[in-house]
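One chain of protein is taken out of this complex; the other chains stay put.
Chain naming follows the written order as A, B and C, and within any one chain the residues start at number 1.
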C-alpha cells in the first residue's frame, strides 16, 4: 500500500482527490493538513465523505508528511515550493497540483506568479505531469508538476497537429470555457451563484497564468516558438472545460481523423470521437477522460478541435492520481475506472 | 457472476443502472432491449459509457431475457407486468423499476395508472423493495417492486416516527422537491432547460401517483390509516430529492435524535446526521445514500424531518442494485461503495 | 418630481431599486451613498445601468440625504435606525428595506438581531409596509418598514384564512424556498455557484429572523397567538420565492377560491390564479406581482396555499416603490407596470 499525505486539501481539488483516493485499492491516506481547518473532521467539511474518510485535518508538519511515500500538494500557488526540499530529501515523492513547478524558467514563473521561485534547482528536475507526453520521465520523477486544467485540455487537443508540424504555429487560437469550480472554493463575489448563474463572460483576455504554461508545452511539442491567443470564459456549470481550438493548416490533404486516432491509440484517458462528433462536457463528468473531436469545416484550411475534460479530474485530481500510478508502477487506470456520471 | 438483462434502459434510470453495473464486480450484463433504439450501440446514446459498455440495444425478446439470472425492467409503467409471467416461469428473477408491482391492491393500481393489472396473482407475491423494511422478504422474492423516488425519501424519513406511533398519523405532510431528471428523458416542453431553469413550482397538488404508494407504506409501518398531504415540486437541478416532512408529536419528551440513530444503526445506506444538521442533496449525488436530519423547531410539538436522496440512485437504479445484492446473497454494498460526487 | 436618496445600494436590493427608479416617471434620483464604494460610478458596479444611471456613490452624509423627499435605506440591518431621527426631523420620509423597523417589540428585535434598538420611539410610529394590509397607514407614515421577502410571500398567502379565522392558527406550516439572491451580494462560500448550483437544502430550521416577523403579522391578522413552523430552503435559481403553506381547516365547506378572489379583488399586485393552478416563480420574475393558488387536496381538511413572488421586487425593491407611490399619492402601479420576464 502506498502511504499518502495531502497538504492543503480544503478546496475543490482536495475533496476530489479524497474522493478518488477512497476508491483506490493501493493507497492508504495517512495525513491531511490544513492550517485553517486543523482539528476539524474532513467529513464535516465535505459531507460526501461521511463514512468514507475518518481523518481529521492536522497542522502542517513536514516530519509527518515526510513519512509518506507520496505527498499531494493541493495548496494555493507558492506553498509547495517551500516544502519540496525537505520532502524530497526525505525520499518522499511530491505531486504538486498548484503551479509551482509547471514553468521551467524561474523568470517566467516570477513574472506571472509575482514571487521569486523558492527552489530553482528542484524546478530544473521537476517533470511536467502530462502522461501523454512525459510518461517515461514521470515514472522516475521525484517531483511532478501536475498540469493546469486549461493547459491539459488545450495541449491534448493541439498536440497531434504540432508534433507533426501541420499547422501555422505562430497563430494558434484557444477559446476555452470553464465551469465555475475552476475558480476554487474561495469566498468571492464574482463567483456567487447570483452572479455566475445564467451568465457567460470572457475574462483575463489580456493575459492568464495558464498562457505561458500552454505556450511552453506547445513549443516543446513543435520545437519552435508558438504564437497563442488564449481566451478563457466562465460558463454556468460546476465542472467541465470545453476548449475550442483553431489553427491554419499548412496543407489540407491530411487525414486528421486518422492522425488523432493514431496519436492516442494507446492512451487510456484520451478518447478520439468518431468524425463529425461534438463532445459534451458532461460526457466526462467526474471521470479522468479527455474526449476530442477534430473538424475541418467546409473543407477549408482551418482545423477546429473540440477537447473536453472534467477540470477537477483530468484537469487536476484525477491526473494527479494517474501520475501517482505511473510513479509507483501501477496500472495507470487504477482507481480511475469509474464511468462518468450522466445525467 | 450474475447474468443480467435489462428491459428498456434508454431513460435516465437505465443509463444510471448501466453506470452502476459497470462497476459491479459480480455481474455480467448480457442483454439490453429497446424497441425504439434496437441496433444502436448503447454508448452512442450515452457517451459516458464509451469504453465501458460494448452492447447494442436489441429487440425485446423474452427468450433471451429468460436466460438471465435477473432482469431489471426500466420501461414505462405497464410494460413489466406483461412480461413478468414468462420470466418468472423461466426462473428469472425480476426487479421492476417502474410502478407495476408497487401497489398491493389492483384496484388502486388501476385507478392511479389507468389500466387494469395484467397479472394480479404475481402482484400478490411481489415484494416492495425497500430494504430497510423488507430485507428478509426481498432475499427470496421472485419479483421485487423497486420503490419510487419520492416514496423512498418520504418513507425513510417518516418510518421511525410511524413505527413507534409517535405522531398524529392522520395529518402528515410531505413537502418534496425533485430535480428535473425525475421527469425522465422525454421530449416535453415543461422540462426544457428554458422552462425549468431559474424557476420553481409545485405540481400535481391535487394528486400524484406516488401518493398511494407512500400512504400504503406508511400504513403498513404504523398499522392504521394514514392521512397524508403530499406536495411535489420541481427544482432546477438535475438530480436529487429533498423531502421536508412535518408531523404533530403525540408527546414531546422523546429523544428523536436517538430514535433515528437507533432505527438506522445497521443500515449501510441511511445516514442520520448529527442534531441540528441540514442535509444537502449534493451530499448524496451519484450515490445510494439517504441522509436524514430530525428537528423540533422552538421545542414545539411539530417534528420536522429532512430527508435527501439521489432520485436516480437510492430513488431508482442504486436501490435496484441493492435489492439484487440482497436477492443473490451478496454484501448489500457491492458496486455501491463509491462516495458521492461533490461539488 | 419626488427627490429620492438611497443609503447603501451596493447589494441586490439596491441595484433592483435603481432599475425600477430608472423607469419611474415621477422620481429624480438625487444621491446614493456607500461607504465602501464612494467615488465609484454606479454603472461601473452594475453594468446593466450603463446609460441609465450617471450617479457616483458618495460618502454617507445626512445633510444631503435630508434634502430628499424620501430616502430608501438598503443597508445591512442596524444602520437605518441610527439615521432615522435626523432624517425624519428634517421632514424626509424613510423607507427601510432592512429589518430595523419591522418588529414592533424592541425586545424581540434585540433578541433576533443581537443589538438594542437605537430609536424605540420611532419604532412605535413606524408602519409595516405591506400595502395589502396597511395601505391607509402607509399613506401618512414618516417611516415605513418594508417587509422581508419570506414574510411577504407567506403573509399574503395566509391572510385570507387567518383574517376569517378559518384555520387552526396554532399549527401553521410555511415551507418556503428562495433563490440565492436572497442571501445578498456577500462573498461567502455557501452561496458560491459551485456550492449552491445543482443542490437543494433547508437551512435555519431551528430559527430564522423572518419567523418573528411573519408571526407578528399573522397574529395581527387573526387577533390571537399563532403557532408557526417555518422552514426556509435554498434553491438553485437567482430570483424567486415559492411558499408552500399548510393549515388545518376548522370546517371544510368553505369556497376557498372565492374567499381568495374576493380578498384580493382590488389589489393590483396580488393575482389569485384559477382553481387547480400551480404558479411558477418565473411567472413573476422581475415584477412586483404575487401569484397565489389555493388547493384542498383530496377534499380533506388540509388547505395548501402556493404563493410566489420575486424576492427582489415584491419581496424588496418593488414593494418599496409601491410604498413610496402610496406615501406620495401616486397611482400605486407607477413605475411597476412592466410585465414579468419569461423565459
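In this section, contacts are C-beta pairs under 8 Å (C-beta built on N, C-alpha and C of every residue); 3 or more make two chains touch, one makes a residue touch a chain.
Owing to the predicted nature of the structure, the values given are computational and were not obtained by experimental measurement.
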Original post:
Where the complex has a chain not shown, which of B:58, B:92, B:152 or B:197 is the residue touching it?
Top reply: B:197
**OP:** Could you tell me which of C:32, C:98, C:286 or C:316 touches the chain that is not displayed?
**Re:** C:286
Original post:
Which of these, A:140, A:171 or A:333, touches the one chain of the complex that we don't see?
Top reply: A:171
**OP:** Out of A:92, A:222, A:244 or A:288, point to the residue that touches the absent chain in the complete complex.
**Re:** A:244
Original post:
When the complex is taken as a whole, what residues of subunit A touch the one chain not shown?
Top reply: 171, 173, 175, 177, 179, 194-195, 197-203, 205-207, 227, 229-231, 233, 235-240, 242, 244, 246, 248, 276, 278-282, 285, 295, 297-298, 300, 302, 304, 306, 308, 343
Original post:
Which subunit B residues touch the hidden chain?
Top reply: 12, 179-181, 183, 185-189, 191-198, 236-238
Subject >> Residues belonging to subunit C that touch the chain removed from view >> reply: 12, 15, 19, 22-23, 46-52, 181, 185, 197-198, 238-239, 271, 279-280, 282-287, 289, 291, 312, 337-343
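Following the convention adopted for this analysis, only the chains that are shown with their structure count from here on.
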**OP:** Starting from the Cα centroid of subunit C, hunt down the chain whose centroid lies farthest away.
**Re:** A
Original post:
Approximately how many whole Å separate the CA-defined centres of subunit A and subunit C?
Top reply: 45
Subject >> Residues of subunit B engaged with two or more neighbouring chains >> reply: 197-198, 238-239, 279-280, 282, 285, 343
